[in-house]
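Left out: one protein chain. Kept in place: all the others.
Which chain is which? They are A, B and C, in the order written, and residues in each are numbered from 1.
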Amino acid sequence: MADAPEITRASDAEGFLPGPLGLRLDEEFLPLTALNAKPEVLDSLLPFGRMHQDGATFLLRLWPGTIWSSGPLSAGSYRAADIGHGLTRFRLRGVEALHFLDHYTCATLFAPHIRQARCIRTRLGGHDATLWWHNTRDVHAVVYRSAAQSFADHLRALALRHDPADPSTYPRPVNPGAPDRRG
Amino acid sequence: MRRLPAGGLIDRSQTLHFTFDGEMMTGHPGDTLASALLAGGRHLVARSLKYHRPRGIMSAGLEEPSAMVTVRDETGSTPNLKVTEVPLREGLQVSSQNALPSLEKDRAAALGLMGKTISAGFYYKTFMWPQGAWHQRFARLIRQAAGHGKVDPSPDPALYDKRRKSCDVLVIGSGPAGLSAAVTAAQSGATVILMEQDHVLGGSLLSSDATLQGLSAQDWAEDAEEALRVLSNVTVMPRTLAFGQYDHGLVQAVETLPEGSSCQAVFWKIRAKRILLAAGAIERPLVFPGNDRPGIMLAGAVRSYIRRFAVAPGRSAVVAVADPQERADTVAALREAGISIAADLPAGARLLATQGKRHLTGLAWRDAQGRKQRTPCDLLAMSAGWMPTAHLFAQMGERLSFSDQTQSLLPPETDGPLRPIGGARAVLDSADCIADGKAAAHQAMAELEMHKHLNLSRPSPAPASAEVFAAGKGKAFVDFQNDVTRDDVALAQREGYRDVELTKRYTTLGMGSDQGKTSWTNGVLEIAALSGREAAEIGHTTYRPPYSPVSLGALVGAGTGMQMTPILRTPFHSGFEKLGCVFQTSGDWLYSRYFPQPGETMAQAIEREARAVRSSLGCVDMSTLGKIDVQGSDALEFLSRLYCNNFAAIKPGRLRYALMLREDGYVFDDGTIACLGAEHFLVTATTANAGSVWRHMQKCAQVEWPELDVSLTDVSDHWASLAIAGPNARKLLEALGPDFEASRQAFPFAAVREGQLDGLPARVFSVSFSGELSYEINVPAGFAEALLARVMERGAEWNITPYGLETLDVLRIEKGHLSVGTEIDGRRTPGDLGMGGMVSKKKDFLGRALLQRPGLQAEGREQLVGLVPEDGSTIIPYAAHLSDSELDAKGCAATIGHLTAAIESPSLGHPIALGFLRDGRNRIGDVLWAHSPVAGASVRVRVTAPCFYDPEGERLHG
Amino acid sequence: MLLIPCPHCGLREESEFTYGGPCRDLPALDGQSDAGTWSQAFHMGKNPRGPLRELWYHSSGCEAWIEVTRDTASHEIIPGGQT
Partner (left out) sequence: MGYSAFSILGHALTANKHWQAAVGTPEMRTSYDVVIIGGGGHGLATAYYLAQEHGITNVAVLEAGWIGGGNTARNTTIVRSDYLLNSSFRLKDFALRLWADLSRDLNFNLMYEPRGYVDLAHSDGELEHFTLRANAMRLGGAEASILTGDALQERVPELDMASPKRFPIAGALVQEAGGVVRHDAVAWGFARKASQAGIHVFQNCPVTGIEVRGGKLQAIETPKGRIACGKALISVAGASTQVAALAGLELPLNSVNVQAFVTEPVKPALDTVVNYNAGYSYVSQTSKGEFVLGGATDGYSSFARRGSFERIEDVLARALQMFPFLSRLRLMRHWSGIADIPMDGNAILGPTPVEGLMINAGWGYAGFKATPAVGHQMAALLATGQLPELLQPFAYERFALGAEQDDAGAGPYPWLH
């Protein structure tokens, strides 16, 4: 029997978005399992609103009763359901990446508790989007697979509408004396 | 030329060219269209809406009631723009509106002669005879005369965007109060956005000659702007109009981007913890006969054109300004511009009339002693006082109250998210505004715990001048844009339209595109005077966003064309494209409709596809079905409460059809329940209801029955689902998976098996919508292309035919199966659909109690039946209604049911239909009429059972 | 545009939620309750001009059904939900 077949991508996202902001959008498959249990059980694994990366294991808890897990599973009394193929993971990379998305997400990505947790599930241009990032220039965005192409097309349309010269679209150099409260 | 030799915030080194009604004119960067027109000596720019009176430029801001034009640029033409709101750009083509043949000679000006016959509300009192005359004749004339500019029919090539931002403190307006508040908040660490609708900051400071903290007003403004520029926690947004306040501290604004930007405009949604409204105040015109001629301007506007734009709006001026200090400032400005003072009207003067056809030439007035004066002049600077621009505050429903002291509608003290400061609470002196901005900012910062409480005192609103002017008899305009005169307001009072809201609607006072910015305070005072009531008793009409009109294109942003809303594609989309599939949008999905061969019509393709499935083998995409993974010790109990039929005895590997009711007992959705293990089920929902079923299940698990141990996971997109159907389906399944044990005994109908198919991890359900032997092969979505390739490759032996949802619909109609939208239309009980027997008598479930209501159990309800033409061959028109009687003379008939589907059945070779018929199941064999007036057809049909094809269902087992 | 306090995710825009209607104390599914009792509990009332206990589903967030008490006249959301 042939070895496991290659997983076809859900969108044509590969390389730079149009427009001047120099953002790259690439689709990279991410095997994910949903771990369901009572919230108090999951609290011992990972508090709500947090993500955890340790080697190959990645945990994301943006639901009271569910944790998304990728990589080797640690034992625990939860019920697992494979969801990896139903979700498409995009990576948006570039200096403006998080700031660009923040314009369009219903929730503010620079709110204090979000900046600290670096992960959120919110809505962007009519799409449910799960976002997480280790630094603001490399953001993971997960949408339902059936909406992947639509999401990629939408980001392209938005990227076209920006100007490098428009001061309101990118964070300004920090004035040495200014308090650390960047909007 | 009326350009002053020096001064003004304009760049004299650059000359910009534009045309007005074809006439070449020039201006400089920093000019608005208004200042450039005035610099070229052009006053007459428009004709009024109703009487077509010549109108000039009265103001210098968004409150401009009359001077509206159509502006053409590279993206096309935009009507109804106020000349005061358009920054001058090279190459603008500006044209006047609503004047034929020309601005100078407008035929409709003759309407002015009709005098009182076309006063307020005249069109309610005539045009009623003969019947239908209003629509056939008069409406067309009235509509031609109404409206200002014309719409450019060509699509708008400009791009727009819609963005969100949040901050601690949002300051709206960059006059003395706004700049002071922004600097104060920013320097104590708040994230601040300062928004200004003009293209430069400064507001009233730009035309003030006050000295502030030792600096000129303009230098003070520049210093404040510089202080903000260096801070990183501040975003300054010029050319941005804050047009509305909404719930919970949301302000919405539209930013017009400079020329050459990637976007024409951006629609901003700003969430702020505190909002300081520093939008200033609007000057109130005088109401006196002939107060609308070109050359009559608000005093503040005159000062602005002189000092900010270095333009002399006239040669010899009359000053009619109530407030002594403002009168002196106006006289000073006129002198700076070398304009002679023809008269400086004393308090108590009575303005009788103005002369001049297309431009003011003189004013007739009586002095305090009653002596009549006639003063030639070409400019009249008028002011009755100032009205706070508290619109954004009032939009949330809190009432403003008329203050006799300030003679204006004042906002109350407030601790809500948005607070008027400076001119917006009638603090008019620049220095007071600076203090008010600082104090308000500190208060806000203290509330946000970013600064200790200083409790700085707030300057109090400035009292109005005691000196007022009187007016003579004659056509005195209260609302300039809609030509509403003092007599119209009187007529409304007399005819019983006394409430301010009724006066507004009867006279259209304040209903123009300026929304009455310069007319409402005068309107309230006129109503009070005419009806003998106190101004404070009159109240005011509701303040509604937008503060000033905003572009519809900006409000839609990038959501145009195919991008309006997200569109979903199945995992087989690209694979099907290669097979020549024609797709169709329906709801959220772009789904496969049919697979035409070259030269085939849709009908021919459907017939070929249907025959292939009935005779050999076809494959169809079922991925759009909702799929929910249900696990837990109470999983079965959870599902048995949700679905009305009984499946308590279901075993792992088995599958059941299931019917879900709403709480009110009507059918909500149908699907299948597959048992994967004692505590593990996979439930499907129809495409149309997938989202609402998921939310409904989550609600039952989380809110209604939290005691149940059950976990739900939406796996709809995880599984690609390709159904293979037809007599050879089992052979293909065996070819795909030799060790899959697809035999009839091992894998009967209504079962589920997991295993490997040609190297792909698969879960297969033996379930059929088409009525043929059928297997829904589910593989993880990433392997959809691989599955399709293998199925097409191995299926070739049986001439496998991909088919779309049109053919699936034909096949399910032949079987009398149900579809959401046609049979499951939200109004049917299980019994209506022939499924009464499935409803469990033993358990309780959602919908059981309300299903017992008499109306749902009554005899004679509409029931699902099949229909065939009585003569066996005549086409039954789709969407026909069923009746016992033929059409009467008028083509009418009493109906007793309607069709939900009607097709030419490829499998049976004759027309068939499904439909609801009153007491249907008791009328099998009856012959009735099927009427479709739209198709011009009435066909005799015989009632049959709904299933036309293989009623015993042998083919399902294959 | 309401800001709805999700107990898990914090204050979020109304467009992240789907409305679930007023909270209704419906009879239990114990096979006892008749159509009349159910119709009274399910169809009637729950339309106050003032505080209303209602359900919202955080569809674009934590996918939890949450209970909120909101004043239907001012849209003010009353913390703690006392009515």
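Note that contacts are C-beta pairs under 8 Å (C-beta built on N, C-alpha and C of every residue); 3 or more make two chains touch, one makes a residue touch a chain.
Note that this is a predicted model, so its numbers are computed, not measured.
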Omitted chain touches shown chains B, C
Touch assignment to the omitted chain, from B:152, B:734 or B:904, lands on B:152
Just one of B:14, B:102, B:340 or B:565 touches the chain that is missing; which is it?
B:565
Among the options B:166, B:252 or B:592, the absent chain makes contact with B:252
Residues belonging to chain B that touch the chain removed from view
76-80, 115-117, 119, 122-129, 131-132, 134-135, 139, 142-144, 146-156, 158, 160, 162, 244, 246-247, 252, 396-397, 487, 491, 494-497, 499, 501-502, 505-506, 508, 512-513, 515, 542, 544-546, 549-553, 555-557, 559-565, 567, 584-586, 662-666, 668, 821-822, 825-827, 850, 853-858, 878-881, 883, 887, 890-893, 895, 898-899, 931-935
Residues of chain C (touch criterion as defined above) contacting the omitted chain
1-2, 14-15, 19, 21-22, 35-36, 39-40, 42-49, 52, 54, 72-75
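Please note the rule applied: only the chains that are shown with their structure count from here on.
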Using CA atom averages as chain centres, what separation in Å is found between chain B and chain C?
26
Rounded Å distance, chain A centre to chain B centre (Cα mean):
29
What residues in chain A touch two or more of the other chains?
66, 106, 111
Chain B touches at least 2 other chains through residues 271
Which bits of chain A are touching chain B when the two form their complex?
1-8, 10, 19-20, 29, 34, 36-37, 65-66, 79, 81-87, 102-106, 108, 110-111, 125-127, 144-147, 149-151, 153-154, 157-158, 160-163, 165-168, 171-175, 178-179, 181-183
If we count contacts the way the header does, which residues on chain C are in touch with chain B in the complex?
1-3, 18, 20, 26-27, 29-31, 33-35, 37-39, 42, 55, 57, 59, 63-65, 67, 75
Sites on chain A touched by chain C in the complex
48-49, 62-64, 66, 106-107, 111, 113, 120-123, 128-129
